[in-house]
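The block that comes next holds chain A.
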Amino acid sequence: MAVIDAQGVYYRELNQEIKGLLAKGEKEIILNNVNGQRYIGDGLTEQAKLIIDGTPGNDLAAFGNGAEIVINGNGQDGIANTMNGGQIIIHGSVGDTLGYSMRGGEIYVKGDVGYRVGIHMKGYQDQQPLIIIGGGAGDFFGEYMAGGRMILLGLNRAEGQDIVGNYVGAGMHGGVIYIRGQVEDYQIGQEVKISGLDEDDRKELIGYLQDYCQEFDYDLEEVLDAEFCKLEPRSARPYGNLYAY
Partner candidate 1 sequence: MKRVYAREEYCLGCKLCEVYCVTSHSKSKDIVKAHKLEEITPRIIIESKDNISFALQCRHCEAADCTKACITGAIQKDEETGIVNYDAVRCVGCWTCIMACSYGVIRRDEYGDKVISKCDLCITEEEPACVTNCPNSALEFEERE
Partner candidate 2 sequence: MKGSRAEEKIMSGCAISGILNRKGNRFSGEEIIDSIALMHERSNGLGGGFAAYGIYPEFKEQYAIHMFYDDLDAKEEVEYFLNRHFNIAVAEKIPTREVDKISNPPIIWRYFAMPNEQKLSEFGLADDEYVAQSVMNINANYRGAFVVSSGKNMGVFKGVGYPEDIGDFYKLEEYEAYLWTAHGRFPTNTPGWWGGAHPFTLLDWSIVHNGEISSYGANKRYLEMFGYKCTMQTDTEAITYLFDLMLRKHKLSLESAVKAVAAPLWSEIERMEPKEKKIATAIRTIYGNALLNGPFSIILGHKDGFLALNDRIKLRPLVVAEDEERTYVASEESAIREICSEPEKVWTPRGGEPVIGLLEGREEVWA
Partner candidate 3 sequence: MDYVIIGNSAAGIGAIEGIRKVDQEGKITVISDEEYHTYSRPLISYYLAEQVSAEQMKYRGADFYQEYGVETRLGDRVVKVDQDDKLLALESGEEINFNKLLVATGGTPFIPPITGANKDNIYTFIKLDDSKAIAQEVEEGDIKEVVILGAGLIGLKAAEALVKLGVKVTVVELADRVLSAILDQDAAEIVQQNLEAKGIEFVLEDTIEEFSGTDRATAVKLKSGQQLKTDLAIIAVGVRPNTELVQDTEVELNRGVIVDDQLETNISGIYAAGDVSEGYDLVRGSAAVIPIWPNAYRQGLVAGQNMAGASESYNEGFVRNSIGFFGLPMITAGIINPEGDGYEVLSSKLLENNSYRKVVLQEGKIVGFIYLTDIDRAGILTGLIKEEQDVSQIKEELLADDFGYLSFSEEERRKLLWL
């Protein structure tokens, strides 16, 4: 285990130091006093763990493919951009565009997320990306979603805070979103249909939530003791009739 004090360290130096340690076979690195450094853990393929204390900057873990990254705090925008594998655990909230075009791996967020989370998330072959969010989410949640799973729990929300914004799943053409609570028709994209959960859905959901709840010390039974809804695309080809030939 290695420890780096990131206070005032420019991101390039910080990332070089991380990569150097990993190249030497380091399996776990603790980064203290991180604030605003971008690109931490980008493109990592090593099976290693980064533990970040502080507020890392944008584009954390972009193009990631295997590492485990834990943030003990809030994250910013563009986390896990085009992630292919690995796990990201965020103990606070994050900004916009989390998991853009994510193709594999898992992201657990304890708190809230911003706009366009899971945009264009896709599943491919046996890869099924997963994002679980403890709090609420902004607009365009799962926009353009083409595969994978997103679970939105809406726990510990501020007063008056909606569980999710508008245009949920706009353009969605694959994957499934589970939301712990109700979503109004005006909140969803026209390509999306809402239903309740059947037995298989519940089993799947429990499978996903067990680890998550353990990670953040949520009571699984309590989390499950609520009405969930399921959002799916109406069609894999939502715009099949859009064009005149």
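Candidates were picked such that all candidates are chains of the complex that A comes from, given by their letters.
Definition applied: contacts are C-beta pairs under 8 Å (C-beta built on N, C-alpha and C of every residue); 3 or more make two chains touch, one makes a residue touch a chain; residues count from 1.
Just so you know, these numbers come straight off a predicted model, no measurement behind them.
Colleague: Out of the listed chains 1, 2 or 3, which is the one touching chain A within the complex?
Modeller: So the chain touching chain A in this assembly is 2.
Colleague: Which residues of chain A touch candidate 2 in their complex?
Modeller: 11, 35-36, 38, 54-58, 74, 76-77, 93, 95-96, 114-115, 138-140, 158, 165-166, 186
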